[in-house]
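Working notes, structure below.
Every protein chain of the complex appears in place save one, which is left out.
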Amino acid sequence: MLAVDNVSLSFGGVKAITDVSFDIRKGEIRAIIGPNGAGKTSMLNVINGFYTPQQGRITFKGAARSKMRPHEAATGGIARTFQNVALFRGMTALDNIMAGRSLKMHKNFFWQLLRHGPAMAEEVEHRKRVEDIIEFLEIPHIRKVPVGVLPYGLQKRVELGRALAMEPDLLLLDEPMAGMNLEEKEDMSRYILDVNNFYGTTIALIEHDMGVVMDLSDRVIVLDYGRKIADGTPDEVKRDRAVIDAYLGVAH
Amino acid sequence: MLYREAGQFKTSYQSDQAVFPLLQDRIGIGVILLIAYVAIPLTRNDFLINAMMTPFLIFTLAAIGLNILVGYTGLLSLGTGAFMGVGAYACYKLTTFFPGVNILVWIIASGFVSAAVGVVFGLPAVRIKGFYLAIATLAAQFFLEWAFTHIPWLYNYNVSAAIEVPQRELFGLIVTGPRATEITRYYIVLTILVVMTWFASNLVRGRIGRSWMAVRDMDIAAELMGIRLLPTKLLAFAVSSFYCGVAGAMLVFFWYGSAESTVFSINQSFFVLFMIIIGGLGSLLGCYLGAALIYMLPIALKFVPGQLGLPIEPATVEHLTFIIVGALIVFFLVVEPAGLARLWQIGKQKLRVWPFPY
Partner (left out) sequence: MDLLYSIFIDPFVQMWQAPDLLVQTLWEGLVAGMLYSLIALGFVLIFKASGVFNFAQGIMVVFAALTLVGLYDILRHWGVRPGDLAAFLALGITIVVMLALAWGVERVVLRPLVNQPDIILFMATFGLTYILIGGGQLVFGGDSKIMIAEDLYLPKGPINIKAFGGLVTLQKLDIAAAIIASVMVVGLSVFFSKTRIGRALRAVADSHEAALSVGISLEQIWVVVWFASGLVALVTGIMWGARSEVSFALDIIALKALPVLILGGFTSVPGAIVGGLIIGIGEKMTEFYWGPVMGGGTDAWFAYVIALVFLLFRPQGLFGEKIIERV
C-alpha cells in the first residue's frame, strides 16, 4: 500500500530523518516506535504531505511522488490523528466527526443556502454514517458537547472518529494511547483492532507502550535519531540488539 | 417550568438538526417576527422606526457579514467600512445607469460587486493569518476609501464628491429618495434582513459552515479532512462582502439618502467589529444583540440623562460612547469572550431548570 524510499528530511540544520526506507502492506497494522525525537511524527507528517522531504520518494497505492499536499493525501484516502489532539475546539463532537465527511459531501453552495431539500437529505445521510461511528466508539452521550470541555481520553476518541469518518484506506495514528489509563487503552486497542478487522483499514501507529505495540501490530519499524535501526515482526524487533540498546533496555 | 424540553422527542435526524428544536423557541421567534412586522409599525413612532429600528437592522446585516468572516472563519478584517462603501457606490452607479430597473435588483447586484471586490482583497488570506491579515485588509480599506473620492466616475462627477439617492418606486410605492415614507423603507430593510439571516443560518449549520469553522479552529487538520483552504477562505470573503455590500447599499438608499465617503471610514469598520465582539463571535444572535447595544448606546446616552434632568452635550456623548464601547470590549474579552450571545445561552440554561437552581 505504501512504500517509503530513502527519505531524508531536515529543518535548517537539524536532520529529522536520514535515509529511511520501509513499506506498509495492505491491511496490516504497522507500528513505528523509538525514543523521543527519533523522527516518528515527522515521518507521519511526510507521509501525509505536511512536510516535503529533501530526498526520497513516497509511493502510495502505486503512484510515486516526492511532494504531496495534505489535501491530496486526504482525497487519496489517508487520514490521521495527532499527538496533541487537533480537534476543532469551537465545535461539538458531532460536528467534528461530521467535518470528517466533508470530502464526501457534494451539494453545492446554492443548495446549502436553501438547506431544506437536497442539502438536508445529504446531511441526514451522512449523519447516519456518523452516528454509526459514534456508536462504534461508544460516545453517544457526548455528541452535542463542545470538544473543548471533554476529558483528554474522550477527545482522543472523537479524533479517531473524525479520522474514521473519512473512510480512509490508510490510517495514521500518532500516539493514540498517550495519557490514557489501562481501561482506556484496552478500549482504544479494541477499536483499532476492530477497524482493522471489519473495515480492512491499513494502520500505521506511533506508540510508546510496548505491550500495546507487541499485541496489536503485525510488523514494527524502529527509528532512532532519524535512522531506521530495525524492521520486522514484534518478536524479531524485541530481541534485536540495537533496539534493546537504544530504546527497550534490559529487564533487571 | 415553562422552558422545559421534556416531552419533546426528536424522531428524525432532520428534526434534531432544526434551528429551533424547542417549541418554546419557535413560539419566541414567531412573537419576535410579529412584533417586528406588526407591532412596531403600529406605534407610528417615526423616531422609533427611522432613527432606531431601520439603522439597527442595517447594521445587523453588516454584522452578520463580518461575523461570517471573523467569527466563523477566523479571518480578522478591518475593511468592513470599505466593503459597505463598495456596495453603496455600486448600487448608485447601477441605478443611475439603468433607472428603470427595480431597485431591489440593484441592491442585490451591488452585493455581488462587493463580493467580487472582497474576493480580490481576500486573496492574501491564503498566505497570511491573524493580525497580519488584519493589516492587509487595512490596505483594502484605505485604498477603497481613497477611490471613493478620487475616481469621479463613481460619484457621477458630482462637484461635492457625494452621492444623492434618486427617487425610485416599487409596486407603485415610492421607496427611495426624500419622499419615501419611513415605514416603507423599514419593511424593505426588515424583509431583506430576515431573508438573508435565514440564508446565513442555513449556510453556517451545514457543510460550508463546518468547513469555515474548521479553518478557523485548526486549518492544518482541516486540510487533512480534504477541506481546501483557498476556496473556503475566498468563499468566506465573498459571502461576507456580499452581506456588507448589501448593508452599505441599504444604508445609503434606505436610510441616509445620500452619502460621502466619510460614512465608510475605518471607524465604521471598527464599530461593526465591536458589534460582533460584544455580541458574540460565531453567533448570529450575537450580531443582533451586538448591533443593538452598540447602535443604541449613543442614543440612550443622548436621551436618558436629558429625561433625568442632566443633559449632556452631543460632543460629550460621542466621547462617552467611545469610552464605554472601548471599556465594554475589554470587559467582554476578559469576562465573557463569547459575548452577549453566550450570556443569553447561559440565561436560557438557567431558565430551563427554573425554578430549581441547577
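In this document, chain identifiers A and B correspond to the written order of the chains, with residue numbering beginning at 1 in each.
FYI, contacts are C-beta pairs under 8 Å (C-beta built on N, C-alpha and C of every residue); 3 or more make two chains touch, one makes a residue touch a chain.
Computed from a predicted structure; not experimentally measured.
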**Q.** From B:12, B:43, B:267 or B:349, residue that would touch the chain that is not displayed
**A.** B:267
Q) If the hidden chain were put back, which of B:51, B:139, B:170 or B:183 would touch it? A) B:139
Q. Looking at B:28, B:41 or B:124, which makes contact with the chain not pictured?
A. B:124
Q) If you put the missing chain back, which residues of chain B would it touch? A) 76, 124, 127-128, 130-132, 134-136, 138-139, 142-143, 145-146, 149-150, 220, 265-267, 270, 273-274, 277, 315-316, 318-330, 333-334, 337
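Everything below uses one rule, namely that only the chains that are shown with their structure count from here on.
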Q | Residue ranges of chain A in contact with chain B within the complex | A | 48, 50, 69-71, 73-75, 79-80, 82, 86-91, 95, 98-100, 102-103, 105, 107, 109, 112-115, 119-120, 123-124, 127-128, 131, 162, 166
Q: Using the touch rule from the top, collect the residues of chain B that touch chain A in their complex.
A: 12-14, 17, 199, 202-203, 205-208, 210-211, 213-214, 216-218, 220-228, 235, 282
